[in-house]
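Shown here: the complex without one of its protein chains, the others still in place.
Moving on, here comes chain A:
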Amino acid sequence: MDSVIALVGKDFVLSAADTSNARSVIVMKDDVDKIMELDSHKTLAMGGEPGDFVQFTEYIQKNLHLYEFQTGLQLSTHAVANFIRGELARLIREAPVLANLLLGGFDAISGPSLYYIDYLGTLEKLDHTAQGYASFFILGTLDRYYQRDITLEQGIELMKRCIQQLSKRFVINQKNFIMKVVDKDGVRQVNFE
C-alpha cells in the first residue's frame, strides 16, 4: 500500500514516500514518516509491512551508529546497501521481514547513489525507481522524464509529476507525501510548494 519513489540528481538523492498507514478500509495515521535518516548522509525510504519495516530499519540504524562509535567512521552507501541486503537475504529463510527499501546516500568520494533493496534480498543500484504500488504507475513517468544530472528544482518537479500521476490513476487516495533530499550538506526535508 506504501508508495515510495526515489531518484538521483546531479549531486543529490531525492526520496518521496506517502504518509498514510491504512488497514483495509481504515486510515489509522496520515502523518507517518517513512524516510528514516540512517546517519548524517543517508536516507532509507521504506514500504511493506508497517511493523516489519520500522523494526528492521531501526535495527539497521542502530548497527550503523554502533559502527560509527567503534571505528569513528561512517560506512559508505555501497557498504550499507550490502549490509542491509545481507540481513534481508539471511532473514528471508529464517524469519522473513516484509521491508522494501530505497537507500539513498551521498558519499564525499563517489557522490550520490541510490539502491533498490527488496524483502527477498534483491539489491540493485539505480538512478530512479519506486517501491510498492507506485512502481506500477510511475516507472513509466520516470523513464519518460528523468535525465541524469537533473537539478534539485527539476527533481522536485518530477516528483510532483509522479505524485500527480498516482492521485489520477491509483485507486487508493494517498493525500500526503513526505520528501527528503540527501546531498553534501546532509539530510533535510523538502517542502511541496
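By our rule, a contact is a pair of C-beta atoms (placed from the backbone, for glycine too) under 8 Å apart; a residue touches a chain by one contact, two chains touch by 3 or more; residues count from 1.
Here is the rule we go by: contacts and distances are computed from a predicted model.
Within the choices "V-type proton ATPase subunit a", "ATP synthase subunit b", "Cleavage stimulation factor 50 kDa subunit" or "Proteasome subunit alpha type", the name that UniProt assigns to the complex's undisplayed chain is "Proteasome subunit alpha type". The chain that is not drawn here is touched, among residues A:E58, A:E124, A:E157 or A:D185, by A:E58. If you put the hidden chain back, the residue from A:M28, A:L66 or A:L120 that touches it is A:L66. Listed by residue number, the positions of chain A touching the unshown chain are 58-59, 62-63, 65-66, 69-70.
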